[in-house]
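This report refers to the structure that appears directly beneath it.
The complex is shown incomplete by one protein chain, all other protein chains being positioned as in the whole.
Chain naming follows the written order as A and B, and within any one chain the residues start at number 1.
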Amino acid sequence: MLRYLARRCAYVGLMLAGLVVITFVIANVTPADPAALAAGPDATPDMVATLRREYGLDRPLPEQFIRYVRDVAQGNLGRSIQSGNAVTDDLRRYVPATMQLVILAMGFACAVGIPLGMLAAVRRQSWLDHAIRVVAVSGVAMPAFWIALLLQLVVAVWWGWLPTGGILSISADSPPTITGMVLFDALLAGDWPVFGDAAAHAVLPAFVLSLPCLASVLRVNRTEMIEVLGSDHVTAARAHGVAPGRVVGLLALKNAMLPTLAMIGLRFGWMLGSTVLVETVFDWPGIGLYAVNSAIASDFKPVMGVTLVIGVIFMLSNLLVDLAYGWLDPRTRSA
Amino acid sequence: MSMIEIENFRLAFDGFEGRAHVLDGIDIRIEAGESVGIVGESGCGKSVLARSLLRLNPSPPARVVSGAIRFEGQDVLAMDRAALRRLRGGTIGMVFQDPVTYLNPVFTIGRQMEEVLRAHEPQLSRAARRDRCVELLEAVRLPQAGALLGRYPHELSGGMRQRVLIAEALAGKPRVLIADEPTTALDVTIQRQVLELIADLVERLGLTLVLISHDLGVIGAVCRRILVMYAGHVVEDAPAEELFRAPRHPYTRGLLAAMPDLRRPGHMPSGIPGSIPDLRTPPTGCRFHPRCMMAEAVCRATKPVLLGGDGHAVACHMAHVPA
Partner (left out) sequence: MSEIALTRVGRLRQEHAGGLRQARFFAWTFARSPSALLGLALVTVFLVLTLIGPWIVPYPEHARGAVDLANRLQPPSARYWFGTDEMGNDILTRVIIGTRTSFWIGLTITGLAAVVGVPLGVASGYFGGRIRSVIMRVTDVFLAVPGLVLALAIVAALGPGILHGVLALAIVWWPGYVRLIEAKALTLRSEAYVEAARTMGASHTRILFRHILPNCMGPLVVKASMDMGMAILAAASLGFIGLGAKPPAPEWGAMIATGRTYMPDWWWYSAFPGFCIFLTVLGFNLFGDGLRDTLDPRSSR
C-alpha cells in the first residue's frame, strides 16, 4: 500500500512540474506586453523599459523559465497590478472562502446524492429511470451562472429569503480566524449570530455549485447500485439470509462506491472551475472572482497564481480519490 | 408429508421477445435425509428450479404461473419476508457455481461470513462470531483458517473459494443443502475433493442434499436418487443405480451414451441430435419429441406425465417399448 502511495505522490510531483511549465508557456504566449500593462497607460517608453528589465523580460526564455520556477518554489507568485498586493497574500485571503463553498457543495451533493441514488436503485421502475436520467443530465447541462442568477432573482430579490451576495453581512463581525473559513470559524467559536449570517449567505452559492455533482452522483450511484444488486454475490448474500438492509446498505454499496467515487473526483474538478462563475454572480470573495477580475484587467500574475492553486487542489483531490479507491477495492492494491 | 414438495410448478420468464416457459409443471417430492441429484443440459431449468425453492429468481422477469412449493408443509411462495429470511440459510443453504462471482470482492472472507452469522445468530459477540467462522472454515477443510479470515476472495484459489462458499452456506446451520453446479467451475482434480467434502458434510451433519449438475458423473458419485430434467420438465426419476443400469427415457439413454467411457478407448460417444428447444415456442406434446428416435404421433400431441409405481418414474409415452 505504501509503495502505491509513493508512486502516486511521485506522479503528482511530475504533474506539478508540468503544470508550472504550462502556466509559464501561457503567460509568455500573450501578445500583450506585461511590462507595458504593469507600467500603466501613462507610462513613458523609458519606464516600460525599466520595468521590463526589472521583470527580467529582456532575458532569454530559458533563463526566464528558471527564474519563474525558482520564484514559484519560493512561493513568490508575483504581484497583482490591480490590488497591488503580492499574489500569494491575495490568495491566502481568498482561498478559504472558495474552499468553504466547495466543501459545503461537495458535502451536500454526496449527502443527498448517494442515499437518493441507493433509494432509486432499490425502487426500480422504468419511468423513474428516464426521469432520473433527465434530472441528472439537466444538472450537468444547466449553466451555473444562469441558475445562479435565477435563484438570486427569485429567492433573494423577489422572496427576500436569503441575501443576494457576499460572504457576510456588512454589519456582521468576522469571527476569529481558525480555519479562515468564515462559516466554520463561527461554528468553532460558538458565535451563533455570525454563524447564521454566514450560513444564510452560503446557501445559494453552495447549492448552485453542488447541482452538477449532485445530479451526477445520484445517477452514477443508482446505475452502479442497480448493477451490483443484480450481481451474483448479492444473490448469494440473499440466499444466505442476510437482511436486505445490510445487503443494500453495506455489501452492495461498497461495491457501487468505486465508480461513484470516480465520478465525485471528476465533478470536483468541474466544481472548482464553476467557482469562477458562481463567485461572480454572488460576489463571493474567493479565488474564482479574483481570477475573473484579474483576467478582465489583463492582470496575469493573479490568473496564473489561481490556475496553479486550483491545479494543485485538483491534483491533491485526485490523489485522495486514488487512495480511497485503493482502500475500497482490495484488488487495486495488488495491481 | 414430504420435506420438500413441488407441485405442478410452472414458472415463466418475461423477456424482450416474449415469454419463455422455463418450468412447465414440475412435480417433485423429496424426503428428509435424501441425496437427490438433478441432471440436465444447460437451459433445462434446473438452476431456476433450485432458486425457486428460496424465491431467488428476480421477480420482474420471472413469474410464477401456477403451482406450489412447500417446505415441511409451509407454502414457500406465500411466506412473509421474515419467514423467508429465516428459511434462506437458516433452514435451506445454497452453494453456487462460480466462486469468483459469488463472493463479494471488496470484503474479507471473515467479514462476509460474519454477515451471514449476524443474520442467523445475532446474539453472538464478535469474538464468538469469529470463532464460529474459524470452526466453519475448518469444517470445510481449509488450513490456517484464522489467517484466511483476513484474506480477500481474489487472494484465494478456486478450490479454496468454493470451500468458503460451502462454509457460508452452512453458517446458518441449515438442514437442507442445495448445491448448484458446485464443481463446474473447478479443475478436475479439485472437483473430486470438493465432491468428497460435500458428501462427507452431508453425512456428518445429516443434511438433505439436492445436487444439481449437467455432469452425470458428478451426480452419480454422490447421489442416491436422480432426477433427469429436459426443457423444463422432469422426464425421469429413479434411484441412481437403476438409472445407470436401465434408463427408461430416450433422453436419459442419450445422456448416458454421450458419456465418454474410459474402459473403451477409441469409442466415440454418441451425441443427441438436434438442440434444446426455444422455450418461448416450445414443441407441442412431449418437448423432447423433435429429437427423439422413438417419437410417434401421440408424442407430438399429448404431454407425457411422470408415471411409475416401482420408485422409478418416467415421463414418456414410449416407455414400455424396449430400447
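Definition applied: contacts are C-beta pairs under 8 Å (C-beta built on N, C-alpha and C of every residue); 3 or more make two chains touch, one makes a residue touch a chain.
Treat the numbers as computed from the prediction; the structure is a model and nothing was measured.
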| item | value |
| --- | --- |
| Omitted chain - touching chains that are shown | A |
| Touching the absent chain when the full complex is considered, from A:I26, A:I66, A:A111 or A:I178 | A:I26 |
| Option touching the unshown chain, where A:I167, A:A186 or A:V306 are the choices | A:V306 |
| Residue ranges of chain A at the interface with the undisplayed chain | 14-15, 18-19, 21-23, 26-27, 29-32, 129-130, 133-134, 137-138, 140-147, 149-150, 152-153, 157-158, 223, 226-227, 230, 269-270, 272-274, 276-277, 280-281, 291-292, 294-296, 298, 300, 303-304, 306-307, 310-311, 314-315, 318 |
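One rule holds for everything that comes next: only the chains that are shown with their structure count from here on.
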| item | value |
| --- | --- |
| Chain A and chain B, separation of their C-alpha mean positions in angstrom | 54 |
| Touch list for chain A against partner chain B, complex | 230-244, 246, 250-251, 254-255, 258, 328-331, 334 |
| For the chain B and chain A complex, residues of the former touching the latter | 54, 56, 58, 81, 85-90, 93-94, 96, 98, 101-107, 112, 115-116, 118-120, 152, 154-155, 165, 168-169, 171-172 |
